[in-house]
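Okay, structure first, notes after.
Note that one protein chain of the assembly has been removed; the remaining protein chains are unaltered in position.
Take a look at chain A:
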Amino acid sequence: MAAGRATNAAEPGAAQDAGHAVEHVALTLADQLPMLLILVPLVAAPLIVLLGSRRLAWPLAYGAATASFVMAVFLLMRVIGGEVISYHIGGWAPPLGIEYRVDSANAFVLFLVTGIATVVLPYARTSVAAEVDGQHGTLFYAMFLLCFTGLLGVVITGDAFNVFVFLEISSLSTYVLIAAGAVRDRRALTAAYDYLIMGTIGATFFVIGLGLLYMATGTLNMADIAERIADQTGNRTVRAAFAFIVVGVGLKAAIYPLHLWLPNAYTYAPSAVTAFLAATATKVAIYVLMRFMFSVFQPLYLVEVKTLEFIIIPLALLAMFAASVIAIFQTDLKRLLAYSSLAQIGYMLLGIGFLSETGLTAAIAHLFNHGITKAALFMGVGALVLRFGNSYCDGVAGAGRTMPWTSAAMVIGGLSLIGVPGTAGFISKWVLVQGALEAGWWPVAMLIVLSSLLAVVYVWRMIETLYLQPAPERAAAGEAPLSMLVPMWLMALACIWFGLNTELTLGASLSAAKGFMAGSPGLILAGH
């Protein structure tokens, strides 16, 4: 039953074996992967600051990200079949010790986060040098790695309080990263400030929720909490905890009316940061939301409290339409894409709201597909910013002629955003529509298609800006440098690759959805 290789220590009535097993913990490197994945960037970040060398900062950051990516791939390969790895930090057995748990849900998210970081960093080198003051180069990469570490930690840990700790690590560094955009536009400071206030409130709500859970259960290990609240679903403390956690994490995930920090943050942050955050930060929050909703609280509990029906689904539908309509009227491409992100988060929430295996599969697949899509698009906009100094529609009009490769990559990303068949975006929307039909929600299926039409409009606006509008008089700007084009095209091609070959995305998503729908037994299975 237990899958963590050397760590099936808590098998009932196997105390002797347990002692034996613990000795094995440190023996192979493969067993240490969950820890190393976090440790490498976490150590690299202060190292960059201590060395203080501007030449070494980027290679170190890139090396750390790549190492994490390789480890994430190994982890994903191991758990994609439905296996669960349980890693006990320092050999301390949970619930007292901190446990890292890797199943296909979070291994898939780890794969996304590390993959995006590995692709964005080479891109960042040129982009950041142009947009952020060179003086802060080293600090920037340290912050980037901290943020990266935080996101990974949030995803991998199986300890509820540990989630909060890593959430704060990633949030604090995110504020700094956003504020780094102040060199290009001073408004980045207010954007970062707003996000700081909002993010802190969100984190506070989250930790209040955890406190309430601790009150009710006396434990902080997710699996343990799940076990102990199973028979007290009527308990008001538990219900309040649920509400606080959903709203707190929902703010990080930018659920529609809690999204107000996002457009400014994405617009004024340095382009590389925007590309990284848009593809990972909200996705990680969505993952945490799912983890708490389905694994800590359980699917049955969700049926009981009706939060999904009355809050999540209406807000998801609202986001799909309102944010899309707003996106249509934006005059700044970064802002346009930021609002479209909000709409896309609506699709993920909708998938969660279906409370079915298909719906969750769609949500997780869309989380991944939208991540790579948005990465490609924001990198494209970043290249425009590099060449034109801004991302306003008027400012970059006619860029299709001077920057054909960048524009073409953005068109591919745009098609994936709409969900054109043959692109990644189509796959997850298709599964989402299937989920709606499965649930018998015809109108919702129609709404999904209708809101995609809104996406057609704003993507068309983007294409029109790039190709059909005459370029204003200005100094001829050339194509973006190769170091930006290659990452951008990697993501654009990934949009197509994952639109044609769905083995990985749908396989991992389905496996993850099965784990979630199993509820807390899915958690407890791994044993502690």
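Note that contacts are C-beta pairs under 8 Å (C-beta built on N, C-alpha and C of every residue); 3 or more make two chains touch, one makes a residue touch a chain; residues count from 1.
Heads up, the rule we're going with is that contacts and distances are computed from a predicted model.
Name of the non-displayed chain as stated in its UniProt record, restricted to "Sulfite reductase subunit C", "Substrate-binding domain-containing protein", "Electron transfer flavoprotein, beta subunit" or "Na(+)/H(+) antiporter subunit D": "Na(+)/H(+) antiporter subunit D".
Contact with the chain that does not appear here is found for just one residue of A:A61, A:L167, A:A182 or A:A322, A:A322. Only one residue from A:M77, A:L96 or A:I197 touches the chain missing from this view: A:I197. Among A:Q330, A:S356, A:S451 or A:S511, only A:Q330 touches the chain that is left out of the view. For the chain missing from the display, the contacting residue among A:V433, A:A455, A:A492 or A:A513 is A:V433, taking the whole complex into account. Residue-wise, the contact with the chain that is not shown comes from A:V305, picked out of A:L56, A:A129 or A:V305. Where chain A meets the omitted chain, the residues involved are 190, 193-194, 197-198, 201-202, 205, 236, 239-240, 242-244, 246-247, 250-251, 255, 257-258, 260-261, 263-264, 304-307, 310-311, 322, 325-326, 328-332, 335, 339, 421-422, 427, 430-431, 433-434, 437, 449, 500, 502, 506.
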